[in-house]
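Contents: one structure, followed by commentary.
Now for chain A:
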Amino acid sequence: MSKAHTLALFNDFEAAGRALQELKASNLPGFRMDDVLIKSPIEHPELSEMLGSRPVYVQLYTMAGAVLGSTIGFTLIASAQANFLQQIRGGRPIVPIPPDMVLTYELFILIGVLMTVVGCFIAWKLPGNRSPLYNTRISEDKIGILVKADPLVIPKVNGIFERHQPLEIMGEKGR
Partner candidate 1 sequence: MSSSKIDRRDFLRVLGISGAAATLAGCGNTSIESGAELVESFVQPEDFVVPGVGVYYASTCAQCGSGCGVMGRVREGRVLKLEGNPKSVISGGKICGLGQAAVQVHYNPDRLTKPMLREGDALKAVSWEKAMGVLTARLGSGSSLTGEQIAFLTGEVSGHQKVLLANFLESFGSTNHVVYDALSPAVGHEASKAVYGVEQPVLQIDKARLILSFGNDFLGTGPSPVHMAAQYARFRKAPRGTLIQVEPRMTLTGANADRWYAIRPGTEGVLALGIAHSLLQHPEYAHSISQELAAALKPYDKETVAEITGISADAIPHIASLLWEKSPSLVLSGPSAEGHVRGFSNATAIHLLNLILDNRGKTLQGQANHPFPQLSPVSGSYAALTRLNQAMSAGKCQALLIAGCNPAFTAPTFVPFASNMSKVPFKVAFTTQLDETARQCDLVLPLLSPLEDFGTHVAGYQPAGVELMIQQPLMEKLYPETKGFGDILVDLLKQRKPDAYKAFPDYYSYIKTAVLKAKPVFKSKESDDNFWEDALRNGVLDLDLPAAQIDAKVSAIKVGAPQAAETGMQYPFYFVPSVRADLRDGRHANLPWLQESPDPLTSVAWDSWVEIHPTTAVQMQIREGDVLEVQSTTGSVRAKAYLFPGIQPDTISMPLGQGHTGYGRYADGIGVNPFKILDPNFEEQTGELAMYATRVIIKKTGENAKMVKDEGPTTLQQGRKLVVTMAADQAELAKEITRVAQ
Partner candidate 2 sequence: MIQATDEKDIEIERRFVPKAKDINDEIAWAQINKDVLRSMERPRLMYWVIFLASLALFGFGVYCEIYQYQNGMGAADLNNPQVWGWYIATFIFWIGMSHSGTLLSAILHIMHADWRKPIYRFAEAMTTFSLMTAGLFVLVHLGRVWEFYYVVAYPNERWAWPNFNSPLVWDATAIGTYLTSSIVFLYFGMIPDLAICRDNAKGVRKKFYWLLSLGWQGTDRQWANFRVAYLTVACFLIPLAVSVHSIVATDFAVSQQPGWHITSFPPYFVAGALYSGCAAIITLFIVLRYVFRFEEYMTMPILDKTCRLTFAIAMVWTYLNLVEYASVWYGDDPVAKQTLLFRATGDYATYWWAMNFLGSVVPFALAFKSLRNNIPVMLVVSLLLNLGMWLERFMIVTPTFAHGYYPWTWTDHWMPNWVQYGIVAGSFGWFSMLFMLFCKIFPTVSMYEVKEMVYHRFVARKARA
């Protein structure tokens, strides 16, 4: 079933919060809170909470990166030293532990950082999937609430928005 989108712009978080509260309480058929997105110039955790639990999985990527970085790092370095041409150095073994630990530590951080960011991009589903309906004023000072719902419900949603003095309501044909 195709869905339609509507975006309401609010002047401040209070108004947006009230609109969200009403949306949540409305129990409109063909509308779920999961399909509501807040678009804001700054983060507003209280507002997001109203949308229900939206877990973040970036830490898992970080963990994977850190483990990968340290194990692969040590293994690669130590086996590079242990194979090929033996580079004998007076006073130090061919496979020296402290220097390898230093390098492992650096690789642990490097891969950790990169995996964290990559994980974040994956979570954002970027740079591919962008949500429709955006207003440049959101990046300035306005708060937007994007609702994805059954085209039939959209007018009712818009009606709720209208009650909280939105600056603007943008819509599009359901696809």
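Regarding candidate selection, all candidates are chains of the complex that A comes from, given by their letters.
The criterion applied here is as follows: contacts are C-beta pairs under 8 Å (C-beta built on N, C-alpha and C of every residue); 3 or more make two chains touch, one makes a residue touch a chain; residues count from 1.
Here the structure is a predicted model, which means the values were calculated and not measured.
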item	value
Options 1 or 2: the chain contacting chain A in this complex	2
Complex contacts: residues of chain A adjacent to candidate 2	11-12, 37-44, 47-48, 51, 54, 56, 58-59, 62, 77, 80-81, 84-85, 87, 89, 92, 96, 99-100, 102-103, 105-107, 109-110, 112-114, 116-117, 119-121, 123-124, 126-127, 130-131, 134, 136, 138-141, 146
